[in-house]
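Apart from one protein chain that is not included, each protein chain of the complex appears where it belongs.
In this document, chain identifiers A and B correspond to the written order of the chains, with residue numbering beginning at 1 in each.
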Amino acid sequence: MALSARLSRVPALVRAEEPRAKADTAAAAAGCLCLALLTVAIFAPLLAPYHPDTINAAAINHGPSAARLLGTDSLGRDVLSRAVYGARLSLLGPALVTVLSTTLGTAVAIAGSWVGGTFDRITARFMDILFAFPGLLFAVLAVVAFGPGLIAPVIALSVAYTPYVARVIRAAAVHERQLPYLETCQLLGYSSWRTAVYHLLRNVRLLIVAQATLAFGYSLLDLAGLSFIGLGVQPPAAEWGLMVSEGDSALLNGYPYESLAAGAAIVITVVAFNVLGERLTARSQSRQ
Amino acid sequence: MNTPALSRPGGTAPEPRLLDLSGLRVDLKTGGRWRTVVQGVSISLETAHAVGIVGESGAGKSVTARAIARLLPRGARVGGDVRFDGEPVWGMSRARLRRFRARDLGIVYQDPRAHVNEMHTVGDFLAEGILDHSPRERRERAIAALRATGIADADRRLSQYPHQLSGGLLQRVMIAAAILPGPRLLVADEPTTALDVTTQSEVMAILAEQRRARQLAMLFITHDLDLAAAVTDTIAVMYAGTIVESGPSATMHERAMHPYTAGLLAARPPATRVASLHTIPGRPTAAYESGPGCVFASRCAYTQQRCLEARPEPRQLGDHVISCHRAEELQGTLRRALERA
Partner (left out) sequence: MTTAGMLSHLRRWVLTPLLTLVAASFVLYTAVWLQPGNPLTLILGTRASPAQYRYMAHKLGLDRPMPVRYWDWLTNAVHGDFGTSLVYKQSVTSLIGPRILTTLLLVAYASVIILVVGVALGIIGGMSPRAAPVVAGLSGLGVAIPGFVAAEMLTALFAVKLGWFPVLGSGQGLAGRLQHLTLPAFALAIASIAYVSQITRAAVSAQEQSPHVETARGRGLSGPRILRRHVLRNAAMPILTVSGLTMASLLAGTLVVEYAFGLGGIGSLLDQSVQDKDSNVVLAIGLILVSVFIVTTTALDFFQHLMDPRLRLKATATWH
């Protein structure tokens, strides 16, 4: 019988209790919001009323009007359109960081907990060194080494977040490893590597997703902050952190719309992803 | 349920009992829904009297015990009456309630490791029960209480932390703390369940001895019918939040009149021969899972139509109080079943 077919029979042995999912309005609402934000990013050209880069010297720092719901910035560009387009760069970075750090962190965690021994200890040491760096600092170092932009900070943050993801997943993996069902699988003759990957992943997958959504939120904060201080995304691109910074002079003159709109976009996005992440984490733990 | 009648010199008005639960009902909110966990429980205790509440998990025993001290989770709904010395516990002011808990009531819980604060020394833990004494007195009384529970080097123990003591030792400390203020009622919620058998009998012996020495009334909660029979005067058998039978401990194992009690007795593994276990089919149900009829109807071997329709009222049958429609008819059947087991 093919291994995959045999493996698919194993679910009967895999943990007895799978409690029915309760309706969770907060998670659902947060989830919808996250999807909405991603949709805005993807379909920005269809949703933005104007082009984000059109400069209009005659309409500098105007307040909201019927035509321009959030007014214009210091170069006469429409703030709302820039905010909508800004979703693309603002969410792309976090998305990349999330995927990379989650993959790396999970791989390290599961490999470490399964192989154990020296390998585990060495990886733990590596993680400890990474823990000494706050994420933002690591991103700054990346900019030092490779120049400003999006890619270098993204990679830096992915590396910086890996230990946090790894720590959580590892704890869960170690717990899972001791459960009798894994031993049963081994006794039944399923290859140990496949067993580890297939079953451990299946049972900690909810936790992995939960960690990923939390990583999304935090990386958004770090990346936007980096752009704010001029080391991340560079002008004239539309990005929320950059917009907060660019709107500063207008804000001091009584036109806070650009700054606050971009700031609100950041906060709303992070809240949505955090709520989703926390709910998923709680859900994954209640199944233990 | 009534304790066996004590004769009184004629002409005096009946004194209030030490503890009187009548028609106790507790609803708890779990998962957003209200669930009845205890219904229509009536128990009373005289001074120095011990009642055992016996039942399986989920029967509502612990909830009943906590209702006496008003230690239920916030927002629990309570109906019926709980009176200590005639005074309604649920009507007490907060200050009065604190005094009641501090002086009249002692509670021993099932898991000493969880119930004793690991951050404070044993001495501090004990001293907290008698704060209205001088430090020297507190120390002396703490040592005396530890010695009373069979702890030899009490002096040294006072400055130790809970994690440095074994489970049995810590349980003795909890008992010492419970009896230290000189309470009149001891509530013991499965005090030996978390301990191994040897330690169990030691702790039980200490409890029994202290009870006798201090004339303590005791409410003893357990799932072990034999254990309850050994240390209590009366046994109340609880199922699905209701008392289904109560009677004198000494004869309960011979004269059980409720099918559930008989089932519990029959399910005990015999100590002298090898035989397959009789079990009560199905699983223990909680109060909120029972329908309009008898709470045990779904698992009872003798269920009839009327058992499913109407809840049996508790009534006196000999020296037992029993809630069963068919109590009289089944007496003979049950006795024979018990003899065979």
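Before moving on, here are some points about what is shown:
Convention: a contact is a pair of C-beta atoms (placed from the backbone, for glycine too) under 8 Å apart; a residue touches a chain by one contact, two chains touch by 3 or more.
Bear in mind the structure is a predicted one, so any value in this text is a computation, not a measurement.
In the complete complex, the residue from A:31, A:52, A:86 or A:247 that touches the missing chain is A:247.
Among A:63, A:147 or A:236, only A:147 touches the chain left out of the display. Interface residues of chain A with the unshown chain, by the touch rule above, are 128-129, 131-137, 140-147, 217, 221, 224-225, 228-231, 241, 244-245, 247-248, 251-252, 254, 256, 259-260, 263, 266-268, 270-271, 274-275.
The set of chain B residues touching the chain not shown comprises 69, 71, 74, 97-103, 105, 107, 109, 111, 114-120, 128-129, 161, 163-166, 169, 174, 177.
Assume only the chains that are shown with their structure count from here on.
Centroid to centroid, with C-alpha atoms defining each point, chain A and chain B lie 53 Å apart.
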